[in-house]
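Left out: one protein chain. Kept in place: all the others.
Note that the chains take the letters A, B and C in the order they are written out, and that residue 1 is the start of every chain.
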Amino acid sequence: MPLLTYRKALNDAFAEEILRDENVFLMGEEVAEYNGAYKVTEGLWKRFGSKRVIDAPISEAAFVGLGVGAALVGMRPVIEMMFWSFVYVAFDQLMNNAGCVRYMSGGLANVPMVIRGPANGGTNVGATHSHTPENLLANLPGLKIVCPATAYDAKGLMKTAIRDNDTVCVMENTLLYGEKWEVPEEEYTIPLGVADVKREGSDLSFIAHGRAAITCLKAAEILEEQHGIRAEVVDLRSIRPLDEAAILRSVAKTHRVVVVEENKPFCGVGAQIASMIQEKAFDDLDAPVLRVSALDAPAIYSMPLEKMQLPTPERIVKKALEIC
Amino acid sequence: MPLLTYRKALNDAFAEEILRDENVFLMGEEVAEYNGAYKVTEGLWKRFGSKRVIDAPISEAAFVGLGVGAALVGMRPVIEMMFWSFVYVAFDQLMNNAGCVRYMSGGLANVPMVIRGPANGGTNVGATHSHTPENLLANLPGLKIVCPATAYDAKGLMKTAIRDNDTVCVMENTLLYGEKWEVPEEEYTIPLGVADVKREGSDLSFIAHGRAAITCLKAAEILEEQHGIRAEVVDLRSIRPLDEAAILRSVAKTHRVVVVEENKPFCGVGAQIASMIQEKAFDDLDAPVLRVSALDAPAIYSMPLEKMQLPTPERIVKKALEIC
Amino acid sequence: MTSSSEEKNGAAELGAKVNYSATPVNQSLTAEDKILFLRQMYRIRRFEQASLKSYNQGKLGGFLHLYIGQESIAVATASLMGKHDHIITAYRDHGHALAVGMGMNECMAELFGKRTGCSKGKGGSMHYFAPDKNFWGGHGIVGGQTPMGMGIAFAMKYRGHKGSCFAFLGDGAVNQGVFSESLNIAALWEIPVIFVIENNRYSMGTSLARSSSIKGSLAARAEGYNIDWELCNGADFYQTRAVLGAALERAHEQNKPSVLEVSTYRHYGHSVADANAKKYRTEAEIEEYKQFHDPLRVWQKTLEDEGVLTEEMATSIDREAKAEAVAAVEFADDSDFPDPSEIFQDVYWEVDNKTEAASTGRYFFGDGAPA
Partner (left out) sequence: MTSSSEEKNGAAELGAKVNYSATPVNQSLTAEDKILFLRQMYRIRRFEQASLKSYNQGKLGGFLHLYIGQESIAVATASLMGKHDHIITAYRDHGHALAVGMGMNECMAELFGKRTGCSKGKGGSMHYFAPDKNFWGGHGIVGGQTPMGMGIAFAMKYRGHKGSCFAFLGDGAVNQGVFSESLNIAALWEIPVIFVIENNRYSMGTSLARSSSIKGSLAARAEGYNIDWELCNGADFYQTRAVLGAALERAHEQNKPSVLEVSTYRHYGHSVADANAKKYRTEAEIEEYKQFHDPLRVWQKTLEDEGVLTEEMATSIDREAKAEAVAAVEFADDSDFPDPSEIFQDVYWEVDNKTEAASTGRYFFGDGAPA
């Protein structure tokens, strides 16, 4: 299988879906002529033209709202937030319109829209540019949240998200855009709500999403090599819908859990997972469910400290050893 | 002690703080000449004039931002969201400016601002008007979140919030505005971060905030009368800072916990509390920490169903009996 | 644009001088058409009064924003809409709903929170929808509907339809940032959206002068975005219809947006819960509008003057409208509330439709949630 970057895998997903369905269009700041701030949409404007790939002014609230309106009448907008951090200026459109309009219409309407872009820290851009709002959005029934950790997942999940008839928020990661993974040449999709066991293990379960899953894989290696502990890594892939069954299967096997996320700890995704596990697998647990999150401060700029602020393999290993 | 409504207690807090500190001003839609959509600011414009009590256009982002700017130079804005549900149009100003500016300035700046208003469902106004964003805001280190359950708490916490040198989000409740509690005539304040045990008990702990604490008191009565179970009710009062010690004290006493909130369940405040308790009091627990939240859908309009959607005493009792 | 900003800002008063009944869009109207418009205004008015009565009887709760006094605008709009023309508005949405053809029954039942309501009792007064009639709500967050309206119009153009979307907002709503953002995008991309500001002079208890700094009019702000704009007097049905019609033509023929500001007045308070309704407006002002600028009365008078309508006809139209409203209340009364299990329906399309996508992962959490 060819090795593809996360970026290219996404790019291919867009191209394939644009070709497949004439209702699909991409919209966002600098996505067209500039090829995207992070080059995720490179070449697509040239190939598909201004009708399908559209540069927008810096008016996130209006163009997310435009997307909702277009989706109501059957279009399939794929809207880029140059950074998910910028979604707060468009938050109302996402929470009240994309998220609630189906309910408030008694099911008469639906909003088949994708909002996508990177949501991560670790790139020296400071607090305003390093938000990870997956927990905020997942709080609202009506929205779906996807956080792919690999190029393979990114492509398969993105294609599914675009075909989904509800609003899907896809959180990418600038630190992964340049990383390569095997991606099949033939078409494939990955369903939302199916976690991926990225590494099998018997002693301990890491539950993670997005780039944290990759960090867990590194931690699992260290644990195996240095401590003889075999950790399982469950990559959630989607936060809502959530594959609770996969989490509980892993817990039943290992009896020990560390939930890892780049999210901030307070009411983060890890809180939900930990609370769910202790409720549904109380008797399976040999130790409390522990959590590793971003250190609890706004994202710091300073380079070495910023690296420490996100979960590192070392911090994860240390946490794992507390219960192993 | 005189009985005062929650509404009047807040009103008194504003009047006292306006008199105490000339930097304090109230701002929001209809807070002045109209006396407030829910009459919380009744009479204050007449008494203190247009300099201190200011009607704003329907531009939440701009007047929250105005508040941040004014607070930077030492003013103490008290800004009303007519409903906290409307904060999503101003979310960026709260998250990135109020919440992050101190950090990004290396501590050179601070934002002594209060944002307040009702945040609750249960009043037949549908999904767009029934959001409870305490968990979303508490996720961000930099903001403080307070959810008073009684008139006494509302007044004491509001006065503290206004004097606090960081941004405090105070979530009131329209269903409580007309309820009465004893409120002393002499001045008092209540520190943030101190939970209040609203009822002592030995068999089970309810951990709750805002109106859910009142509902827990009703549930506790039923449990005592009908089942001989003595439930303790811990009212968190503030979500961030959080009185973890008080929670853990109660758990150590009762060994059984139900966390109750009007928040939506996924990544709600209850998730954070449950995850914390199982981590820090794993061996104290005789049963999993259970949760009661709003039923997991956008707020429904239909009157009888809306009542069911919020935690009811009956639902709480049922949940408690699962572990008692 | 043909006329200058100053001229236009004075246009609403000058309106009377132009014979709007002779504009192409109005000239072709038959007597039946004209009577139908009156009937629709009566239907809206009687529906609103019936809902107010039901509210006062405690049969419904929450907010109730009455459209009485503004009926001409929704009726004129609906009368112009073709297959690919859409409409979206804010929470004061009953008039638009009835004008596009929604039934009183499902509208009343929605207020009562019944499963027979247009939104199955889930949305309430502020959140009516009828996609089959190109009516996209009913939205509770001030200004939030404006970019959605633009998106619907965008889709019409994308698909090559001769279509548009009328996006309504209030005089207070123009100060929501997303509306300004939408003006820029609509103009930049030539999107056939028609923003209609229903200027009833107040946003809750705040007069226009206390909410907005303007140069002559709110619509004149469109000038800065190079968007065509017009003012008109909502009490003059012909004028309103002519101005709306011209904007629609601009949308259909040139894919161009418009901003229209229609002066109007709400006879009642902001909502039924508005205890101050008579404090921030003088009795005299309210009376003046009811007596001399009520679009229903004015239109009825116009038709009588034209000899199209007799007093008896008007009385019977009114009687029918009242009867229909009474029947709608009965229908709503007799309908059932939704079943508690329905709380978890209509959240996700994929779940409701039991698709493959719904079979993987958990969608709902906490008590009562289907696995």
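Definition applied: a residue touches a chain if its C-beta (ideal position, glycine included) is under 8 Å from a C-beta of that chain, and two chains touch if they have at least 3 such contacts.
Please read these numbers as outputs of a predicted model, since none were measured by experiment.
Peer 1: Could you list, sorted by label, every displayed chain in contact with the chain left out?
Peer 2: Contacts of the omitted chain with visible chains: A, B, C.
Peer 1: With respect to the chain omitted from the figure, which of C:Asn226, C:Thr282, C:Ser316 or C:Thr355 is a touching residue?
Peer 2: Looking across C:Asn226, C:Thr282, C:Ser316 or C:Thr355, the contact with the absent chain belongs to C:Asn226.
Peer 1: Could you tell which one of C:Leu52, C:Ile214, C:Val298 or C:Met313 touches the chain left off the display?
Peer 2: Within the whole complex, the residue contacting the unshown chain is C:Ile214.
Peer 1: Touching the left-out chain: which of B:Ala13, B:Leu26 or B:Met104?
Peer 2: Candidates B:Ala13, B:Leu26 or B:Met104; residue touching the omitted chain: B:Met104.
Peer 1: Tell me where the left-out chain touches chain B, residue by residue.
Peer 2: 25, 51, 56-57, 59, 61-75, 77, 92-93, 96-97, 101-110, 112, 141-142, 144, 160, 164-166, 191-194, 238, 240-244, 272, 276
Peer 1: I need the residue numbers on chain A that touch the omitted chain, in ascending order.
Peer 2: Residues in contact with the chain left out: 29-30, 33-35, 37, 55, 57-59, 61-62, 85-86, 88-89, 123-129, 264-266, 291-298, 300-306, 308-309, 315, 319.
Peer 1: If the hidden chain were put back, which residues of chain C would touch it?
Peer 2: Answer for chain C: residues 175-181, 183-184, 187-188, 210-215, 220-227 touch the chain left out.
We adopt the following convention: only the chains that are shown with their structure count from here on.
Peer 1: Where centres are the averaged C-alpha coordinates, which chain has the largest centre distance to chain A?
Peer 2: C
Peer 1: State, to the nearest whole Å, the distance from the C-alpha centre of chain A to the C-alpha centre of chain B.
Peer 2: That pair's centroid distance is 30 Å.
Peer 1: Hunt down the residues of chain C that sit against at least two other chains at once, touch-wise.
Peer 2: 119, 121-124, 127, 139-141, 144, 177-178, 347, 364-365
Peer 1: What parts of chain A, by residue number, touch at least two of the other chains?
Peer 2: Chain A, residues with two or more chain partners: 61, 92, 96, 103-104, 141-142, 240, 272.
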